[in-house]
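Missing here is one protein chain; the remaining ones are kept as they sit in the complex.
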Amino acid sequence: MIALLMRDLRLAFRAGGGFGLGLAFFLILAVLVPLGIGPEPQTLARIAPGILWVGALLACLLSLDRIFALDFEDGSLDLLATAPVPLEGAVSMKALAHWLTTGLPLVLISPVLGLLLFLPGEAYLWLIVSLALGTPALSVIGTFGAALTVGLKRGGLLLSLLVLPLYIPTLVFGAEVVSRGAMGLAVDTPLALLAGITAGAVAILPFASAHVLRINLR
Amino acid sequence: MMPDLGRYALEVSLAYLVSLGMIGALVLWYWARGRTVRRQLDEIETRRGKNE
């Protein structure tokens, strides 16, 4: 399973693997929003938590269809399904690889973008914490969506239609943590709920994803 | 016959008309699709009946 993870990571970092695309998208979004809304620091500071979370979500979405598509085309997914490693484990590794190549960089770069959007100083810690807690859920849910649409031509658009509604609870609680942090309020309730969603998604969704993959490979 | 709807006449009648229109459209769509599918199936079954 470690080998599988390393292989996915290597593929992602190689040219054309799509690594960095999500990051660039996140950066562009943080530049476009002030251009569209205006440079007033108060306005930007107020919407910064929401923008950063929505941006992270969309950046995650961007690379979802790559999770299984290449492996499906060259047939290595069929090999995975018949391999001695349980497919649930393989799916979890895929999600982990997606998180390491998309979610984690987003977490690391987010303070810089917070700076661009005049995020209040108290919120930085909570921005990093909430993204670190929430992006794994985004990767796992996205893996489920990617597994659903793996065999389809033009699955990309359908994938976003399926996955985005599933992202709503994560987005709500994640952005809530940051905006409460920005106002100096207690964040423990939304943070606990966010962590709960992530834990639940990580524990249960790989089974659903693996089940769906088996159906699609039938 | 028409009841006096007061100053909200437009809103109330609009709500009724739009909703009934949408349900009507849905029913028509189900009915039309049902008819098409039934006709196509009949066609295929008579064709198969002749062949066998």
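To keep things simple, chains are lettered A and B as they appear, and every chain counts its residues starting from 1.
Assume a contact is a pair of C-beta atoms (placed from the backbone, for glycine too) under 8 Å apart; a residue touches a chain by one contact, two chains touch by 3 or more.
Please note the rule applied: contacts and distances are computed from a predicted model.
The protein name that UniProt records for the chain not on display, among "3-oxoacyl-[acyl-carrier-protein] synthase-1", "Heme exporter protein C", "ABC transporter substrate-binding protein" or "Glutamyl-tRNA(Gln) amidotransferase subunit A", is "Heme exporter protein C". One chain is not displayed; in the complete assembly it touches the shown chains A, B. Of the listed residues A:Met6, A:Val31, A:Leu79 or A:Leu152, the one in contact with the hidden chain in the full complex is A:Leu152. The omitted chain makes contact with chain B at the following residues, 1, 3-9, 11-12, 14-16, 18-20, 22-23, 26-27, 29-31, 33-34, 37-38, 40-41, 44-45, 48. Interface residues of chain A with the unshown chain, by the touch rule above, are 144, 148-149, 152, 155, 158, 161-162, 164-166, 168-169, 172-173, 176, 179-180, 183, 190, 193, 197, 205, 208, 211-212, 215-216, 218.
Definition applied: only the chains that are shown with their structure count from here on.
Chain centres here are Cα means. That of chain A falls 42 Å from that of chain B.
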